[in-house]
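Only one structure is covered here, and it is reproduced in the block below.
Here the complex is missing a single protein chain, while all its other protein chains stay put.
Showing chain A:
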Amino acid sequence: MAAMLHIDQLRTSFAQSGKSLTIIDGVSLTVQAGETVGIVGESGCGKSVTSLSIMRLLGKNAEMTGSIRFEGKELLTLSEKEMQKIRGNEIAMIFQEPMTSLNPLQTIGKQIGEPLRRHLGLSKQAAKERAVQLLREVGIPRAEEIVGEYPHQLSGGMRQRVMIAMAMACSPKLLIADEPTTALDVTIQAQILELMKKVRAENHTSIVLITHDLGVVAEMCHRVIVMYAGQIVEEAEVTKLFEEPKHPYTKGLLNSMPSVSVDAERLEAIPGSVPLLHEMPAGCRFAPRCSHVMDICREQNPQLLPVEGGQKCRCWLYQEGDER
């Protein structure tokens, strides 16, 4: 069976004042039907640009090479018109900030109705009825009244529910969720995560979940991709990632998190900070912050290779399949 989404060697760069800045450098990933794949990393690692590349929502100064196949269909060569038929229909997206991603001048009902009318050709009346139904499914009380209201009249959690209702309107096969709960309080986040699980179970939707929160990853994802400075540094099944992280960066991330259930005297912080785009290290991009750094790390960037345990890791400690 063909994968739902297959990205091969995606490279996204932006032309800026005559120079080309590469944000995503050779990202490959596969999402199977019904699978939830998490992309984690800190600010600036390229996780959001990856999602926007899939949707082809980047500006005109963006240049993408490689391949993004959705159910076998190459997205990078589609015309804008063909892409519009896919967006919001077969692939939908939930953004981080529901306030800025909803139109403040349109009623909730109209916004949810738009993909329904556009992609499914429903009449105005039918779209409104379906919108009410969708709002009920995402647990919004007084759905009949809410369809006539504007985004500013709703709370953050409610707006995110509206976003989910809108994304699910055309029963997409693939849902891209970019930090869907980051702007929300933890009790509201818990509500939204439960809702996403329910929606996923009912529609058998594949999800690409982009987040910086490893707790959310552990709860939602089947497989995880860890990104650092525009590249994938580790890919693993979710339990493997938390039990046997391989890459020093993944280990560092896990160790630097304070825990709500265990006491630690001191956190193991990763020293330094993420390198800037125009001063990427020549070798491994994590080398300047890595505690296991060797001579070779400073000279050559390692490949993302399978390591023992079924995961993939980009690190000289594990090259050629054996542990050094």
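To be clear about the criterion, a residue touches a chain if its C-beta (ideal position, glycine included) is under 8 Å from a C-beta of that chain, and two chains touch if they have at least 3 such contacts; residues count from 1.
Everything below uses one rule, namely that contacts and distances are computed from a predicted model.
Chemist: One chain is missing here; what is its name in UniProt, given the choices "Oligopeptide ABC transporter ATPase", "Phenylalanine--tRNA ligase beta subunit", "Amphi-Trp domain-containing protein" or "Acyl carrier protein"?
Modeler: Listed in its UniProt record, the absent chain's protein name reads "Oligopeptide ABC transporter ATPase".
Chemist: Among A:L10, A:L75, A:M158 or A:C315, which one is in touch with the chain left out?
Modeler: A:M158
Chemist: Just one of A:L254, A:L277 or A:I296 touches the chain that is missing; which is it?
Modeler: A:L254
Chemist: Hey, which of A:G66, A:G215 or A:P281 is the one touching the hidden chain?
Modeler: A:G215
Chemist: In the complete complex, which positions of chain A touch the hidden chain?
Modeler: For chain A, the residues touching the absent chain are 42-43, 141, 155, 157-158, 185-191, 193-194, 212-219, 238-239, 242, 252-254, 256-261, 263-264, 266-271, 273-274.
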